[in-house]
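Here the complex is missing a single protein chain, while all its other protein chains stay put.
Chain lettering (A, B, C and D) follows the sequence in which the chains are written, and residue indices restart at 1 in each chain.
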Amino acid sequence: MNKYTKRKLIEFSISTTSVLTIFIVWYVVAEMKIFPEYFIPAPASVWEAFKEIALTGYRGGTLLQHLGDSLFRVISGFILACFIAIPLGMFMGFNWKIKAVFDPIVEFYRPLPPLAYYTILVIWLGIENESKITLLFLAAFPPLSISAMSAVAAVPMERIHTARSLGAGRLQIFTHVIFPSCLPGIFTGMRVSIGFTYTTLVSSEIVAATSGIGWMVLDAGKFLRGDVMFMGIFVMGITGIILDRLIRIAEKIIIPWKGKG
Amino acid sequence: MNKYTKRKLIEFSISTTSVLTIFIVWYVVAEMKIFPEYFIPAPASVWEAFKEIALTGYRGGTLLQHLGDSLFRVISGFILACFIAIPLGMFMGFNWKIKAVFDPIVEFYRPLPPLAYYTILVIWLGIENESKITLLFLAAFPPLSISAMSAVAAVPMERIHTARSLGAGRLQIFTHVIFPSCLPGIFTGMRVSIGFTYTTLVSSEIVAATSGIGWMVLDAGKFLRGDVMFMGIFVMGITGIILDRLIRIAEKIIIPWKGKG
Amino acid sequence: GQSESSDLPGRVVIGYQAIPNGQIISKDFGWFEETAGVPVEWVQVNSGSELNTGLAAGSIDIGLSGSSGIAAGIANQVPFDVIWVHDIIGDNEALVVKEDSGITDIQSLAGKKIAVPFGATTHYHLLAALELEGVDPETVQIFDMQPPDALAAWHRGDIDGSFIWEPTLAKMLESGGEVLIYSRKLSENGYLTGDITVARKGFAEKYPDLVVKYIASEIKAVDFYNNDPEAAAEAVSRQFDIPQAEALRQMKSLVLLTGQDQLTSAYMGTSDSIGNLASVLKATADFLVSQNTIKSAPDVDVFKAALHPEYIEQALEQ
Amino acid sequence: MNLLELENISVDFTTKKGTLSAVKDVSLTIGKGDFISIVGPSGCGKSTLLNVIGGFLPPSGGTILQKGKALKGPGRERGIVFQKPALYPWLNVEQNVGFGLKMRGISKGEKQKIVLDNLKRVQLSDFAHMHSYELSGGMQQRVAIARILANDPEILLMDEPFGALDVLTREHLQDELLKIWRETHKTVILITHSVEEAIYLSTSVYVMSELPGRLIKKVETPFSTEYADRDIREVKSLPEFVSLREEVLSYIWS
Partner (left out) sequence: MNLLELENISVDFTTKKGTLSAVKDVSLTIGKGDFISIVGPSGCGKSTLLNVIGGFLPPSGGTILQKGKALKGPGRERGIVFQKPALYPWLNVEQNVGFGLKMRGISKGEKQKIVLDNLKRVQLSDFAHMHSYELSGGMQQRVAIARILANDPEILLMDEPFGALDVLTREHLQDELLKIWRETHKTVILITHSVEEAIYLSTSVYVMSELPGRLIKKVETPFSTEYADRDIREVKSLPEFVSLREEVLSYIWS
């Protein structure tokens, strides 16, 4: 067993212990019944709810269908935002005139709560996926554009100077020097963004949804189904971790040179 | 007039134009009355609402009081998060064992929507500011810890090696080398975080609030007071910009060396 | 935060909703504050689940919710006593449909898109109306929407109708809507819905006097409204920042019950003989179970045990 | 017409403690095919001057003409080797060297050939697939040199390009540079700390003063042109070479 696998093993066992501790605390709190069962349901009933909903579904959709609907919304919004926010953020960092155009707009809507402007989106885009994905897109946008913009500001001047003296044009410098230099910052932004987008999922499924894991949690909350809520929260947490891991893995593969520049 | 002030002036006029364009579009859309007044109120009525609420207040509090209550919550949550998430994130980047303990927890709760777990916070912390500030704290946390963690991973090895050969201990390396090296990344994280925290404000003021700008917007929504909603959104947007600017200014002052390392 | 040592709590926290009923009138005049002898704090709650959470957390002492929320709360053993019926929902909630939607009666709802805030009384009423007419709810596309969003969807033509309350109801009626059925009608058919006040068990047991004083202020408010609706509407308009005429219009669509009304068998009944409200709540809960929204509903006795008309009786005696 | 004309170039930097005058009143005329070297004490403004010629730093005073026209910004015709090699960590050695060619849209086959030629020239053929952060300091410097040579600019601006190299590699690259210069008649401006290197390679050596940097002496050297057929070690041990070296050193030491 080499050093690397050994470390991975220790890492895994520490993480497991840490998660287990939380489970035990939860179990004990639930057992003590300080709070009614629908607020802090016992692990066992959450597991029951999971089995039930995974098999027979919740209000017209199986767990997988709900999750699939939600993931489709989250990932569509996120990818859309990546394609628009990252280049735009980089342009804003690269050219102060472009920044002057978009900065006030992004900065203005950024602190706005989705709940506050969702109604306006519904007016424009209706109650179907369009408005939901747009809302998630808007949530995903700022962390991406801000990280991209900051990353541009931190690119060492020599890299750009070298490229210019090698005959690269402005666009080429942008795509071949600035963009790769910014990748570490962009990946950080993507990790923050996907988490943020996911947390906005419930807001987006507040309106006119009858499917989606976020809607399920909300709906269960309305009827005090603590077991279903907890179950839904777990599923969201775990899928969130998976999405994040995917980005981390992509980061490892795409920028092995991070920190070595 | 030197080059710098000239640039600032151009920048300002571009930004103003960009904002004005949006105002004009808004004005025209409102004038066309495609949508009822309570969805897209005219700029004039929003201005009226602003004057009225600034002077006489909205449901028991003046605009300043509402804003003050909200800012207190947002800033408390944010500062608390800065003090905990930034060091913790750095420790996590510095020591893989610490990371193994906390990473699964942060990663798990990160994608959870505040709306989904707010109930649990209320159960524990009641309906007063404690639960609200905790919610905002939890929202502010992940962008900070993730940025700090990523920033540590990007610190050039030579800086650490140099410090070790100069006799710095682990803690000293942490505070005197890693921390300053991470500042550019941390500031980016802070900018993302404050925006995120602000968007969570409305969620935090959904439960049992009778003050706060977020509550005002929500409440106005219930009574279909589009003018008040828009006004509240504007105030949120503008205060959000101000908070962000403050961080940008601090960044300029604290790390003038960004990108010059 | 109630102090355990003294006879009075440090303060009383009251949850209210944005409904133009007696509670708001008494809040405006500060009647409970006059008698309570301790600081009173008013917090706004937006739904039954929020109220239940606040009660369970011990941070709300007295609060109000729609009857579906209360039924769900009792079914889930949330520790509260039902102490007062604020209003019976009459004409302030209704199923509105677009004039051009082709919907003429409940039967023709099949295949149409209807928005309703899930978990609210109107949700219950929509399902009840369908059941009454023997329409399978599966055949109707029911969307979960809060009133502003429902109104937005209405304007876009994304929905054909909505079972909704004021002021959204009025806005829909203004823009090409017509009422298919009022809640009043469904209440008359046994599907009673209303807004109900509860007191946290721990609070009520420890400070019954305060509960009585609170009820007294509610009774005063209803009487005040019955004597002088204009002045009562004035108070509501102050609280909600809406025009007085609008407040009056909305209040008129509600049925406010006096103290004596409540003690009749149709509602709370008396402490010797609990009224019909228990069965109404039980029916509501059963209905929610059948919709798979709550897990199970207890026996009617549990609902009876949750009703406490004695506070009203004491308040009336004073 | 001269290729480059610098007239009264000055560069001031604003620092916390006031203005720092780094380059002062430098006038310099460079003709096509000239090979000039600049020597001078550490921190005297050599790199600053090169940055001005490179177009990266607008001078605070004075004018600079390229072929009679005001010089505006950097350009491909002025290839620059910076004092610190700024290699791109996401590219391997080969890709770093081929960067300029790729930017200019040179066909793959041709690019490959040029890159390999230049890697061979700097003796790094075996390291084509390594990443810049896996290279030693001297190897990085050589990649930076190969990168510029591959791009074949009209003017070469080099800031201590051979500073991190051992004697052997250094001599090899000196000869390679001379060969290229002789064959292609490029114009070269070289900053170096080795007086020997300056005399061996250039047509004229400029000595720069301490801060603020001025050109205080110009020495013409014949070795790069007149002794082209001789071996590098032979040239460097010629008595006339040694005496010219001593002469330049005496200007520096004075």
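Methods note: contacts are C-beta pairs under 8 Å (C-beta built on N, C-alpha and C of every residue); 3 or more make two chains touch, one makes a residue touch a chain.
If you're wondering where the values come from, they're calculated on a predicted model, not measured in any experiment.
Trainee: Touched by the hidden chain, which of the shown chains?
Mentor: Its contacts among the visible chains are B, D.
Trainee: Among D:28, D:119 or D:165, exactly one should touch the missing chain; which is it?
Mentor: D:165
Trainee: Identify the residue among D:26, D:39 or D:219 that touches the chain left out of the display.
Mentor: Among D:26, D:39 or D:219, only D:39 touches the chain that is not shown.
Trainee: Tell me, which residues in chain D touch the chain that this view leaves out?
Mentor: 13, 15-17, 39-43, 46-48, 83-84, 127, 129-130, 134-139, 142, 160, 163-170, 193-195, 249, 252-253
Trainee: When the complex is taken as a whole, what residues of chain B touch the one chain not shown?
Mentor: 156, 158-159, 161-169, 172, 176-177, 180, 183, 255, 257, 260-261
Just so we're on the same page, only the chains that are shown with their structure count from here on.
Trainee: By number of C-beta pairs in contact, which chain pair leads?
Mentor: A-B
Trainee: Could you please state the distance in Å, as a whole number, between where the Cα atoms of chain A are centred and where those of chain C are centred?
Mentor: 38
Trainee: Which whole number of Å gives the spacing of the CA centres of chain A and chain D?
Mentor: 49
Trainee: Could you check chain C for residues that touch two or more other chains and list them?
Mentor: 49, 53, 56, 148, 152, 155
Trainee: On the basis of the stated criterion, which chains touch which? Give every pair.
Mentor: The set of touching chain pairs is A-B, A-C, A-D, B-C.
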